[in-house]
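Only a single protein chain was left out; the remaining protein chains are all shown in position.
Right, chain A next:
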Amino acid sequence: MGLLSDPEYGSVKWVRLLNRIHGPLCLLCYAGALVWFLMLGNKEFNNETYFSENALLPGLVTNEFNAEQSSRQFYNEFLQELEDKYYDTDEMPVPWLVAKMSQLHLEVYTHNFTLNYPLGQGQIYKGTNVYGILRAPRTSSLEALVVTAPYRSISSHQKGTAAGIALMLAFAQFARPQKYWAKDIIFLVTEHEQLGMQAWLEAYHGLQSDAETFYTSLGSFWKPDTPAFDFGRVGDVFNWGGGHQKCLDPGKLKGRSGSIQAAINLEFHAPKIKYIEVKVEGLNGQLPNLDLVNLVHKLCVKSGIHHSYKNSYSWMRTRNKMDEWTNGIWTMLGMVSAQIAGVPNGNHGLFHRFGIEAVTLEGRDANDPAGIPPKVNALTTANFYRLGVALESILRSLNNLLERFHQSYFFYLLAATNRFISIGQYMPSLCLLCVAILVRALSMWVNIQQDGDEEPEKSVKRKTSDACVPGEHESEERSEEKVKTIPKGRKIEESNMSIVNIGANYLLVHLLGYVVMNSPMVFSKIGATYYNQPSEVSVFYGLIVASVFLIFLTPLMPRLLRTGRMTHEELSLVNILLLIELATVCLSVGMHNFPLGLVIAVLYTPLALVVGVETTGGGKRRVITIFLKRVLCLLLHPLCIVTVGMVTYSRVLFPEENLLSMAGRGRDAAMQAIMFSIVDSLIYGNWLYNVATAVILPIWIIFWQILCIRIDDTV
């Protein structure tokens, strides 16, 4: 504070300079951040991928996979079994899988889990996973690799995974007699998509629902008193029935292996595919180590399989720099959009939370719903042999690992299958956005301090001149100048900024956010009891009601909390605190999940730059400006962003529909999205919903308060 509270510093050069240029500077930072981000797509600004881990020895070994015949057989038998016995049910053919795995001389176990659906009328879902362990012949079972495939029934709307399961079984058959495995291999078929995976992983790591501490034979990696994450307990508070447990009961595993080093998830619907999409994004935007991603891409090349990542296709290598750049940008944007929601785009994504590196290999046809890449019809189709060879070489390479993946990057963006951007290269764009916010905060702070130095007459002069020419072209600038010059008269009599009042308001707003975070349980209960609505509808409308309530209530809050008038300094201080909080939130969220942090910063920085303490009076133009600012603020309400985003998205997906049905579809999608994010947060520990309600919403409320309160400057 020494420098900043120096009474003479109003005359210091940099302060004057800051006053003059902070507006353009902030704009420049904002534009610079966006430009920086787009430049990262260019080849000159990103790097070629490389292996950091020596132990992998990728692709040195000759492939011996010879089980394509039995893969075909498994595939046909599996489909036959499904059609015969499981045509009209969602159940998994557990007996068949157990029988097949037993025949391959694996240690076979089944694993039951239960989901107590957290919202709604207490539905209970049950599921079963089947897994077989191939024990490494010459070591103790201290380490393991996982090959997994989700089970999808015939009636499922998603692509099936029969070929993936068949390939997995055939690979198990091939691998069982080999003597070079240094790690156990666990072959796992999960039910109910990610739910089964989550349950299996929690059970494997000893996270039972009844146990408070998670001590396992591996030692504890989970401190008992860690706050958050156990969202089941959060629900407890609002559960009137009592006795509510964690919603997912993972049950217990009958057989275990060692610590899992890596996992490969297979999603092949048919043996004849055109190319493989390598999916990496996990829970909360976590990524697998770059070495594993490189490994998979490299071994796909070696096995003669076409592979892709988002917009980057291995068979499309253009020489045209511009095309390359735009492809890079689209690939990055695809990755960013996949990470924002924090929802894993495959079963691999749940492994990351346990420190296990995992990717999903998804087989795609020419007419895949994900889109039709260029020149895909000219590609040769892959068959079981090639897929098996790829899987074999990946696993043999992983088998060589001596330690967990740790050498390469965990935080990166991919611009192509073979180009990456490290955290050091992409963080500056987020930092620039935060710099813009902080420069704004600094200039506000300087202005508060400066007030005392200026002579009162000058301000009066300014005021009168302003009043003379209302609606002048640069009235905006004027008003800003006025903002800083006005309160000096009062400065002497009431220099006491009531920190307590500000603090109480600040705290209360954040408490409100916390309440909103926990409200869906209540909404769902009320909706189910009184209106007989499904929980998604009741939660959606409940949140809308809550938001409207907050919009009208919160601007009054600071007045309720204090007896006197709100002073200009106080509100400025609130604004400064708010800006600092916003910058901190963006940076800290960005450290964990860069795309989410970036998007928050990109959306809220403009708002942060235009919001300032408003005073009463002023011409028509001022009123319009303030109105526009309020509209912008309302548009940036988290709920509003989701709804608008979903409407736009459905517009993109179904461009032929008329406006009304588009809005309806968007509303339904928004409902679904919000419901999913809440359920994800309760079951998987996805913190998008929590960040949005407990952090972003309070920030938004304070912005709204600042915009709605107009300081009466007529002393």
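Operating definition for what follows: contacts are C-beta pairs under 8 Å (C-beta built on N, C-alpha and C of every residue); 3 or more make two chains touch, one makes a residue touch a chain; residues count from 1.
The definition used in the following text is that contacts and distances are computed from a predicted model.
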Determine which name in "Autophagy protein 5", "Large ribosomal subunit protein mL46", "DNA replication complex GINS protein PSF3" or "GPI-anchor transamidase" the UniProt entry assigns to the undisplayed chain of the complex. "GPI-anchor transamidase"
For a quick check of understanding: of A:L18, A:A55 or A:I154, which residue touches the chain that isn't displayed? A:A55
Touch with the missing chain holds, among A:H22, A:K159, A:R364 or A:R396, for A:R396
Missing-chain contact among A:Q69, A:T89, A:Q123 or A:T139 belongs to A:T139
Name every residue on chain A in touch with the hidden partner chain. 54-55, 57, 60-62, 136-139, 178-182, 396, 399-400, 402
